[in-house]
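The complex appears here minus one protein chain, its other protein chains still in place.
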Amino acid sequence: MNIYEEALIPKIGVVTDIRIDTPDIKTFRVVTPDGKKAFEHQPGQCAMLSIPGVGEAMFSITSSPTNKDFMEFSIKKCGCVTEWLHSLELGQEITIRGPYGKPFPVDTDFSGKSLLFIAGGVGLAPLRSVINYCRHYRDRYGKIDIVYGSRSKEDLLDYKEIVEEWANDNGVNVYLTIDNPQKEWDGHVGFVPNYVKELNFDRDKIAVLCGPPIMIKFTLDALQALGFDKKQIYTTLELRMKCGIGKCGRCNVGAKYVCKDGPVFRCDELSELPDEY
Amino acid sequence: MQKISRDKLIKKASNLLNSGIVRCVLGWKRGEFDYDITPNVFTTEKELIDDFVWNDFCGANLSKYLVSKTQGVDGKILVFLKPCDTYSFNQLLTEHRFDRERAYVIAVPCEGMADINKIKQITNEGISSIEFNEDTLSISTLYNEEPIKIAYDRVLSERCLNCKSKKHVVYDELLGDDGEILESNRFDEVEKIEKMSSEERFEFWQGELSRCIRCNACRDVCPACTCEKCVFDNPESGVENKASANSFEEKLFHIIRAYHVAGRCTDCGECSRVCPQNIPLHLLNRKFIKDINEFYGEFQAGEKIGMRSPLIDYTTDDIEPNEAVNRRDS
Partner (left out) sequence: MVKFSCEKIDLVFAEIAKTAALYIPSNDKNNKAVFTKWQKGTKLCDSHNTQIGPKDLFFPQTEDLMAFKASNKKIEIIDTRKESEDFVIFGVRACDVKSLEILDRVFLSEPRDSYYAMRREHGIIISLACTRPSEACFCTTFGIAPSEPGADISVWKINNEFFWQANTKRGEELLLKIEHFTTPAEPSEVEGEKQRISVLMKRLPLANLSTNGFGKGKTNELFEREEWAKLSEACLGCGTCTFVCPTCQCYDIKDFNTGNGVIRYRCWDSCMYSDFTKMAHGNNRNTRKERFRQRFMHKLVYFPENNNGLFGCVGCGRCISKCPVSMNIVKVMKKLGGNV
């Protein structure tokens, strides 16, 4: 019986591909049982995935909205739901609902601007969606710089795609870094915030940050040292969520609900919020 | 009415504060009305004079606060304990929950605490002030011209009507005279429930526990519940829950809790005092106490520091496991 639409009731999704990205991150491809995309989304938006009996959790949609065939989620193993997801086999059904949250302003504030994407670890997952969107509509944006760092070479997410596709695009520069030297690595070694400072980007662009809180904090300092204004910097927040629609109260910070008013925030908006995120 | 005056407590506390023997005072703070009292840490004489209270509504057992309030700080904290509170204090020490040296116990004799709910059953809502007299409370309300006079014994809380002891089992200083361990009728209600048929008993507890809203106040106030992470809050425990999925789980929380505090519960009665749904939770614990007394000999948790509960001890005279069932069935 369908009395009203109910946001909490999910759809069925089928996992049709699992890519092992890093020792603790896998990327899952999800479609509906009839092989379609579960719903349309915008870059930066999220979806609730669940395994009945285990639980439900919010994940950012890694694939670009320009991909009309399926959705992808890069998921790091770090709790009940993610552990279960990491153990599942191809063809397994899960549930999916969304899209949730405010996307990156790709068609407004980003439009016509040069973009600097800075990611750490699994923080690349939400940025991959927006990076690929901007690559797809390449002529709408200026220069694109991507700084991405992880603990080691093995921990770099989407390495193949970055090296083989992103790095070969016109007007796209990719800067990779890892925390510690490694035999089979001849690239940059060092933490992301320092690398950003070294690269000495001009401030005529918009910066988008995503990664562990400590990386965000120091990169924000680095960017401000380079002369960036908080209004030029976007980031995403991650808090505990249950409903995804601004009702259960969990992700409330100040007058905002991260699930519906975020996860994307401009840094000057963030500094208006009480310091508990 | 309490025999020891508020002034005497304040004077004692101020002296100890001012002489530097204690660094702060754990006591009761006045509220908006004459009965809504909040446990509070006082750090100056002025705070004590302004806000400290000692009256018939100081039911809150302060001993559990020592677990958090003595941690990570130097010096002693003065704590006022009523006779029943001292049992909790000892039990907490038995379980190594805080350092005895960090606490300075002032024993306060207690004449029994009033139950505001019982008062409101008589006066109804709208209490504007409460005056404490020798044997009566004089309650003024917004709706009665004359104050309503109520004899104490009509509004004493259930746990005080069945007071087990007026004797402090631990203190550094005693105010006034100490009392005696009392013969109480505290197991009468338990016996009534024991006499019920199993169907009646099930119905009784179903009726009580189905009102539970799982606010956890009983657990959070309980001096025997000091686990750093309760199984019911721990997603990894497998039994974590915030509400009952069905009527079976409804009982689970309280029965598991009663089992967990069995042999450690001092019968302080805080669980029933704080229950917003007026569930007589203490009766579950008293059933365990009564059984322990009958099976292993009289035992009062918290009577002495370091005493082993019969449930975690073994003697060759211990009752055989089936004996309880045999007795119940005979």
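Side notes on the structure shown:
The letters A and B name the chains in turn, as written, and every chain counts its residues from 1.
Just so it is clear, a contact is a pair of C-beta atoms (placed from the backbone, for glycine too) under 8 Å apart; a residue touches a chain by one contact, two chains touch by 3 or more.
On a predicted model such as this, the values are computed, not experimentally measured, just so you know.
Touch, as defined at the top, links the missing chain to these shown chains in the whole complex: A, B. Only one residue in the set B:Asp74, B:Glu101, B:Glu125 or B:Glu146 touches the chain that does not appear here, and it is B:Glu125. When you scan A:Thr32, A:Asn67 or A:Gln92 for touch with the missing chain, the hit is A:Gln92. If you put the missing chain back, the residues of chain A touching it would be 1-12, 52-56, 78-80, 82, 89, 91-95, 238-240, 242-243, 245-255, 272-274, 276-277. In the full complex, chain B makes contact with the omitted chain through residues 31-33, 36-41, 60, 65, 116, 121, 124-128, 142-143, 207, 211, 213-217, 219-221, 233, 235, 241-245, 273-274, 276-278.
Definition applied: only the chains that are shown with their structure count from here on.
The distance from the centre of chain A to the centre of chain B, with each centre set as the mean of the Cα atoms, comes to 51 Å.
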